[in-house]
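Shown here: the complex without one of its protein chains, the others still in place.
Showing subunit A:
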Amino acid sequence: MIKFVLMVNRQGQTRLSRYYQPVELSRRAPLEADVVRCCLSRKKDQCSFVEYKDFKLVYRQYAALYIVVGVSDSENELSVYELVHNFVEVLDKYFSRVSELDIMFNLDRVHIILDEMIQNGRVVETNRSRVLAPLAALDKMADG
């Protein structure tokens, strides 16, 4: 199962964090810092999967943003790797060429999208249009 999803930029600032297993607030910041340090120190030609403590990290870099997903040992890493890309594609579609600022200023919407795709640490929906349908409805309600 997926333990957490993080989006961190190269300066180490967290742009999105979602935990599917309860982690105490005080432990979150050091965990995030450590995970990010791990990923930032890796070179371009290194593997995207890192063995970290007793679970695994799958990370992908998109421009200045790193998306890091912590998964349990039994999860298929390649599958999660693709999931991250899928997520980014969905964001791309919604925000039309998503950038870091989009994520920062629309954090709640990004969370909604993430909730549509991953629930409780498991994948729920991967189809782009179906993921975005409720959000479209919400936007319409807000306008109307």
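Here is the rule we go by: a residue touches a chain if its C-beta (ideal position, glycine included) is under 8 Å from a C-beta of that chain, and two chains touch if they have at least 3 such contacts; residues count from 1.
In this section, contacts and distances are computed from a predicted model.
Asker: Would you kindly match the missing chain to its UniProt protein name, picking from "4-hydroxy-3-methoxy-5-polyprenylbenzoate decarboxylase", "WD40 repeat-like protein", "Outer dynein arm-docking complex subunit 2 isoform X2" or "AP-1 complex subunit gamma"?
Answerer: Answer from the record: the omitted chain is "AP-1 complex subunit gamma".
Asker: Among A:35, A:69 or A:83, which residue is in touch with the absent chain?
Answerer: A:83
Asker: Since one chain isn't shown, list which residues of subunit A touch it in the complete complex.
Answerer: Per the touch rule, subunit A residues meeting the hidden chain are 14, 16-17, 22, 25, 28-29, 43, 45-51, 76-79, 81-83, 86, 104, 107-108, 111-112, 115, 119-120, 122-127, 130, 133-134, 137-138, 141-142.
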